[in-house]
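Just one protein chain is left out here, and the rest sit where they should.
What follows is chain A.
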Amino acid sequence: MRRALWVLAVLLSHWRRHKMQFATLLIGLIAATALWSGVQAINQQARNAYDRAAATFGGVRTAMLVAPNAATFSQDLFVKLRRAGWPVSPVLEGRVQLNGHSMRLLGIEPVTLPADVGNAPRLGAADLTRFVAPPGQTLVAQETLIDLQEAEGTAPPISSGAKLPPLHVLPQLVPDVLVVDIGVAQRLLNKPGQVSRLLIGKPNGRPAPLQSVVGDQLQRVEPTAETELERLTDSFHLNLTAFGLLSFFVGLFIVNSAVGLAFEQRLPMLRTLRACGASARMVNTVLVVELVVLALIAGLIGLVCGYFIAAALLPDVAASLRGLYGAQIPGQLTLHAEWWFAGIGISVAGAVVAAATSLIKAIRMPVLATAQPRAWQQAQHRWLILQSAAACAVFAVALFLLRYGESLIAGFGVLAALMLGAALILPAFLEIILLAGQRRARGPVALWFWADSRQQLSGLSLALMALLLALAVNVGVSTMVETFSRTFIGWLNGRLAADVYISASDNAQAIAIRNWLKDRGEVQAILSGGRAETQVQGQPVELFGLPDHALYRELWPLLEAAPRPWTRLVPGNAAFISEQLSRRLNVGVGDVVEVPAPGGPWELDIVGIYADYGNPKGQLAVNVAALIRQFPQTPQTRIGLIVPREKIPGLIAALQKQFSLDERSVADQATVKAESIRIFNRTFAVTSALNAFTLGVAGIALLTSLLTLANSRLPQLAPLWAIGITRPRLAAIELTKTLSVSLFTALLALPLGLVVAWCLIAIVNVKAFGWRLPFHVFPLQLIELVAVALLAALLAALLPVARLARMQPTDLVKVFANER
């Protein structure tokens, strides 16, 4: 044991002499662990939130009975079923306006509520009495309380004037949901004796067949293992994971180069230890122990960094998920023990994998062999051939996936294969370029420049691969975001046709507003909209009522349409379908969609497809008059106005004063547009942040590689100095070399990045969001990225080059004195 400690002390002494190398190793491990764990923390947080949402008092994790038209039904059916032995519990759901927020109101019956509804919050003993007995309670999440700016215990009124029971925080609850007793919900929603669905608990005996009790008034919906939300957001999390994985590998590149060099330099030390009598087993064991301990330390630091990264990114992720899918993620990061263990585990595993080749070499080392420092670079040529062959194989996989892959995973597979292949083939490409340069070079210094660049290639290749990947991803993601941004803004201009938007609190107010507006001269047109919700093929679908107005015909963007689509919309038997819904249902122009309506099925001919970016729900656009005929309950509270631009502020002020409308209820087009763009920008904030992180890690990889190389390159540089090339000149040559290989890499990254962008837009986006964007290339952006890459390389090269420029001549002389 003591001997082992001595061996460890000797091995560790290496790091004392090579502090920079030590820092490099740690930075690599920390970077790898931090981004990976950060992304995992975010994903975990989101998944927990989906789970909570799914399980909230009998969500989709519980089997239930619903009416076929998804409408509410009489609670007499509940009693009938209970008396036939069905262990059902009633739920009434609706929306209420509270302090200007639209909230989901959930009425539950706690006495019969199935006890086994996932990880739903449970009501304790005394809580139950307080919940049910007057005045009762409104259960809310802490976040909701903050959003509403209400204190616990207050009983705020909803827009109808009715008061909620006092608010009470239930920590496990999802945000934006108000949970009340079913009786209270029936009163607040003005649906006496009505329920939305019946949750099915554990049977107590053998209930009569459903048909014999309620006929075909109710149908059973089985619980789903994966919710719609999870299915939709899967792609988003896969996206994050891909970024995390990329950073992880880039971090491991750093570790690999640091460990590789350290082992090479320690080979004489290992041989001496063995010669002194330390057994091979002991030396190897101590080597592994050293690595694992370092990985543990770095892993812990990485986890802490990962925590901060996750905490910093979470608000944007939450905003993205809310904007894209309507998913509610708490902004407060909570972590489980498994996360910490997994993070440490991946750090150790990564370190061992990255150091595997070096460890194996050390284990197999014959005790009497002479040292061959930098021998790992000598088999360069053979390696290049092997690596290029591997790259071709990986490209073949990419092609195969592109041709035959259908799923989102396949889309990411294409991306991964493309990037891996490109990374593998990079050294060969650079070798060819440098060889060409060498052949055309004149003069000994230029010749040496090219030859030495080639010789350096294997030492730098991992760092350059990292740079290539980071740049390619950057190009791809930036192109996609920019494309999206332009498409989105163009689309928004068409969609926001009216000049002023009003959302009345109820139909009565809407009528009053309309009557008032008729007497206002500046109002050129009053456009009424409306929305109803229904289900098509088991999916929630929004029915959007379009006013029949020339403005819409001109501006509303259609991606694809039958002849005279707007005219065909008017009679009420035709609809436009949103792009994502058309993909989900696999219907196109000319198909027929049957929509369940209160008065019976409503058959709609699809006469157009329109883009509906950012809407998590599928949508069908129909004539508003037809919508109200089919869904008489549709609130007619949305009003759009056409008003001359200069009259808008005055009109809005008058509206606000007349009907005491707040800013949420009346807004002009510019405000709505600005809000939409703000949400959109936040959506991609996290992507941009991760993008920057990845580029940063690639920069570190380049820096560390150059630093490790710098020391070992003295034997190559000293003779040049000895023959009269000054140190500043040497430094300048070194800098030029680094920048030129970086430039070649960056130039290679551009086409690769564009392919990545195409994959993102044409494959990943379509699978993930349901919409396809036109593909644009933005040359300015590309030039900017190349500049950023060169800047990163310059910064990375500056430190070693500065050291070289200021190096004492004695150090250079020593090279000759110490030469073995």
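Just so we're on the same page, contacts are C-beta pairs under 8 Å (C-beta built on N, C-alpha and C of every residue); 3 or more make two chains touch, one makes a residue touch a chain; residues count from 1.
Quick note on the criterion: contacts and distances are computed from a predicted model.
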UniProt lists the protein of the undisplayed chain, choosing from "Response regulator", "Sarcosine oxidase, delta subunit family", "Ferritin-like domain-containing protein" or "Iron ABC transporter permease", as "Iron ABC transporter permease"
Contact with the hidden chain, among A:Asp181, A:Asp316 or A:Asp668, goes to A:Asp181
Of A:Ala23, A:Ala84 or A:Val777, the residue that touches the missing chain is A:Ala84
Considering the complete complex, of A:Gly100, A:Gly153 or A:Gly193, the missing chain is touched by A:Gly193
Of the candidates A:Thr24, A:Ser37, A:Thr62 or A:Gln75, the residue in contact with the absent chain is A:Gln75
Among listed residues A:Asn48, A:Asn69, A:Asn99 or A:Thr112, the absent chain is touched only by A:Thr112
Residue list for chain A contacting the dropped chain reads 75-76, 78-79, 82-85, 109, 111-112, 125-126, 128-129, 132-134, 181-184, 186, 192-193, 202-207
